[in-house]
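Complex shown without one protein chain; remaining protein chains in place.
Moving on to subunit A:
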Amino acid sequence: MEYTLREMMTVVAAREIKNDDIVFCGTGISMLAAMAAKSINAPDCVIFFETGAIDAALEEIPMAVADSRVMYHTASSGGLLDAFATMQNPTTGQKVIGILGAAQIDIFGNLNSTVIGDYFSPKTRFSGSGGGCDVASFVPRSMIFMQHEKRKFVKTLDYLTSPGHLDGPDGRRKAGLPAGGPELVITNMAVMRFDDTTKEMYLDGVYPGIEPEAVLEQMQFSVDISRAREVMPPSADELNILRDKCDPQRLIL
């Protein structure tokens, strides 16, 4: 079955979600991945939003984390204080997996969603942190969605909005952050993970028909490609669920 790269990205993310995960979602493709996971491989996972909604029944895809669609049939309707406390709760917080996106990423998975250019006179301004910095600071595991482009995989971020592994293996501890940080980066070409020892990004998988070298060409920094394997494409079942059940209006796909 034919599939788009956005569909591939969504399915790859959905497969990472386990049945006992509490999935923290942002706006866009991450919501679709969480909805897909609930229908495909992790029916009992709990979706939650920084706006305070826990375990909403997502019958339609929300356009923002404050969309009324996240308020329907929740287990609890709180606010931002509750949501960020859940991420830091010594028991429930350990089950949270964050899904983030950004304009720039570096080799340690630090993210920029604030500005391109000088912070004080930016060339391009983005939305800013929102809850991104909070999630990246608190949760033990996170995955990141990125478009694979040279201007996005940068040697040095223009602004560090959300901490990944900071400057390496000991970065988070030195800064005073809890352990954790990004586990994987899902792009429109490949899946990258972070080395256990160096905390540097490496190429874990490429999508069918994509050469590892082509992935490197779309990055300002070099990563280890020796561990790369081919990622399994979405199955017909996965695609049907995604298209017919999760996003029939094609709002995200």
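Observations on the structure shown:
One rule holds for everything that comes next: a contact is a pair of C-beta atoms (placed from the backbone, for glycine too) under 8 Å apart; a residue touches a chain by one contact, two chains touch by 3 or more; residues count from 1.
Throughout what follows, contacts and distances are computed from a predicted model.
Selecting from "Molybdopterin synthase catalytic subunit", "SUF system NifU family Fe-S cluster assembly protein", "Glutaconate CoA-transferase subunit A" or "Sugar ABC transporter permease", the unshown chain of this assembly corresponds to "Glutaconate CoA-transferase subunit A" (UniProt protein name). Note that of A:10, A:30, A:114 or A:187, the residue touching the chain absent from this view is A:114.
From the options A:107, A:133 or A:154, the residue with contact to the chain not on display is A:133. When the whole complex is considered, the residue among A:5, A:71 or A:232 that touches the unshown chain is A:71. From the options A:197, A:222 or A:249, the residue with contact to the unseen chain in the full assembly is A:249. Residues of subunit A that touch the chain left out of the display are 27-28, 50-53, 59-60, 62-73, 77-81, 84, 88, 114, 119-134, 137-138, 159-163, 166, 171-172, 174-178, 249-251.
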